[in-house]
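Below is a structure I'd like to ask you about.
Excluded from the complex is one protein chain; the other protein chains are retained at their positions.
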Amino acid sequence: MNDRQLLTRDLLVLFGLTGWGLSLPYLGSEFMVSMGLTCLMYVALSSSWGLFCGSTRYLSLATSAFFGIGAYTCAMQLEQLGWVATIALGAAVAAGVAIVMGAAVLHLRGTYFAVLTFGMTELIRHAVTYYEKSVTGTVGRVLAVVPERDTIYLTVLLLAVLTVGLSMWVRRTRLGLALMGIGADEQRAQTLGVNTRWVKLAGFAMTAAVAGAVGAAMSVRWTYIDPHTVFNPFIGFQTVLIALIGGAMTLWGPLIAAIVFSLLAETLRLQAPQVYMMSLGLLLILCVLYLPGGLASLRWDTWKLWRDDTRAWWKEKKREWTGEKAREKKRSREQRLV
Amino acid sequence: MTLGAWLELIGSGLITGGVYALVALGMNLQYGLMRILNIAHGEFLMVGAYLTWMAHTSLGLNPLLMIPVAFAVLGVAGMAIHFLCFRRLVSTSPNLDIFEARGLMVAFGLMFLVQNMVSWIWGGDLRGYDFMTDPVQVGGAPVAGNKLVVFVLALLFSLGLLALLRATLLGKGVRALMQSPVGAQLVGIDTKRLHPFMFGIGLGLSGVAGCLLSMAYTISPSMGEPYTVTALIVITLGGFGSMGGALLGGLLLGVVEAIGMHYTNPSLKALLSYIVFISVLLLRPEGLFTRKTRKA
Partner (left out) sequence: MTESTKPIASRRRILQGGAAMGALSFAPGLMAQNAPVRIGYSMSRTGPWTGGAQVSQEPNFLLWAEQQNAAGGLDVKGTKRRIELISSDDRSDVETVVRTYEKLMGSDKVDLVLPPWGSNANFAVAPLANRFGYPFLAPTALSRRLVEMKLPYFFLLLQQPKSMCDALVDMFKANGVRSVACIYVDDLFGLENYAAFKVALQGTGINLVEDKSYPGGVKDLSPVLRSIKDKNPDAFVGFTYPPDTILASRQSKEIGFNPKIFYASVGTAFPLYKNVMTPAGAEGVMGMGSWNAKTSPGAKAYFDAHVASQKKEPDRWASGACWAGLEILTAAVKQVGLDRKAIRDFVAGTTHKTIIGDVKFQGSENVGTPGTVSQWQNGEFEVVWPAARATAKLNANKPAWK
């Protein structure tokens, strides 16, 4: 399939999913809308995470920080500005913080970067708690006046569609290629003239903006937010997990994984809640070990490959146990000595 | 403040720091040697704590007896986990960066798995028991009996590990591996055996830390994460891969926290720890106590 065909396919799928998403509030029950909301939230978060972290291989654990910043912005400004303006402000503030954070930390790689982003998230959480406590004398914020549930749903749907669309578009621009280049080999990209600093900052800011907007939108559902809830590192962890299992470098991987996991979470929660989390962890381990590209890289060939791998492994084991291997070794050693 | 009060303050800081050091040592061993950042470390600490609690409340065993048991159980578990999860990564990862990233993700998965397994088996309630809580006079300052035991044992284990690394042949092999994996293999050091063994020792140490901590604090399935974070901060302060640095870093962190809490309030202390953490990572990534031999 050439690029044009791929683009058409992607756009068609996106339109299809959008249409389906739009129909949910009118045709689906309350419950399905709620589920759809959570699902879309993670679609947006993991797709935007994959956009930057998937291609550049910088593991960022700062999603919770940006989510929380968006939520707090919303809580503080919702009464003054309107709904749309607040969401936009949430995205902008989060992106701003990302640029500052990025400028300081994006020159480190790998585990350092991951640990640093995690540390920054906790730092921001404690800073917000301390500030709120000492200066404003409260700890959480109450959102008393909130928009309709349908408005929230449509906003999050729009954000999810925008994120996937953004992902599709960025991949085809020089920015996207630069991001992938950084992921493949950063030094080589630099020698080829890519301004890695700006590219990384731009990518990081995009991720942050989406997370901030989603945070702003979701905070109104909880009526009361406090640093502990909105800066919960689990939001970041789950985003990373979903993106990785889905296939961080692919376009549709995070989306597929988000849908699968939302459904899985809901079903398992009703039967055995810890089993859901345990299976999440186990699935991640298995994915990293045996399917580094994620679910989206699963093809018919992969199954064949696994089958052949397993067969070869079993053959090898049989050879060992029947002493065949030992005998072969002895023979070849004798031959060499002779 | 009187001298006595100062000593008490620093003393309590040292005790907390001793525990931090013990937890950090295990993690440091795994990262320094195998470049596996085991962020599930705190969860294994929690498992050690639960095992001790269960032994104490159901079987009436003295928690001190559980220390070698916790070490053994988690040591074996560690070797099994390394064999099952991390060994394959070594052969399938094209370069070190990717290996580290994948190792981190596997550790992530382990964190979820272990924490929820414990929650499933023992339930999410808060638990605790009373053991040696009567205060003991140390140089005029009262210290809880169990805290003293925790400190002494933490120090013993840490020094023991350091001695192992410096004096024995095994330790020399480990240090050689840390310096240069390829060179060590060329000289004939068996990586295949050594890696799981040291991984097991790392987890065993965290199990011991958990056992010790269960004597002094209440336990719950989510108690592991703060210790992982603290261990991370300690390793950063001390330098990734430096054992002595981890020990000193842990003690220093404990003392700084105690003094900070006294002059400001505990909320600010949490903020300050993170500021220190980020600053060290940014300005001196190789740690405060190592020489500038490692690149960031």
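Chains: A and B, in written order; residue numbering restarts at 1 for each.
In this text, a residue touches a chain if its C-beta (ideal position, glycine included) is under 8 Å from a C-beta of that chain, and two chains touch if they have at least 3 such contacts.
Quick caveat: nothing in here was measured; it's all calculated off a predicted structure.
Asks: For the full complex, which residue in B:F83, B:F197 or B:Y217 touches the chain that was left out?
Replies: Result: among the candidates, B:Y217 touches the missing chain.
Asks: Pick out which of A:H107, A:K133 or A:K325 touches the chain that's been left out of the picture.
Replies: The missing chain is touched by A:K133.
Asks: Out of A:H228, A:K304 or A:R333, which is the one that touches the chain we can't see?
Replies: Going through A:H228, A:K304 or A:R333 one by one, A:H228 is the residue touching the chain not shown.
Asks: What residues on subunit B make contact with the chain left out of this view?
Replies: Residues touching the hidden chain, for subunit B, are 5, 8-9, 12-13, 16, 116, 119, 123-126, 128-130, 133-135, 142-144, 147, 216-218, 220, 222, 226, 257-259, 261-262, 265-267, 270.
Asks: Which subunit A residues touch the hidden chain?
Replies: Residues of subunit A in contact with the hidden chain: 29-35, 37-38, 126, 129, 133, 137-140, 142, 144, 146, 218, 221-224, 226, 228-229, 269-270, 273-274, 277.
The criterion applied here is as follows: only the chains that are shown with their structure count from here on.
Asks: Using Cα averages as centroids, what's the distance between subunit A and subunit B in whole Å?
Replies: The computed centroid separation for subunit A versus subunit B comes out at 29 Å.
Asks: Residue numbers of subunit A touching subunit B in their complex, please.
Replies: 57, 59, 104-105, 108-112, 114-116, 118-120, 122-123, 126-127, 129-130, 133, 237, 240-241, 244, 272, 274-275, 277-278, 280-285, 288-289, 292
Asks: Can you list the residues on subunit B that touch subunit A in the complex?
Replies: Against subunit A, subunit B makes touches at 31, 37, 85, 88-89, 92, 97-98, 100-102, 104-106, 108-117, 119-120, 229, 232-233, 236, 267-268, 270-271, 274-275, 277-278, 281-282, 285, 296.
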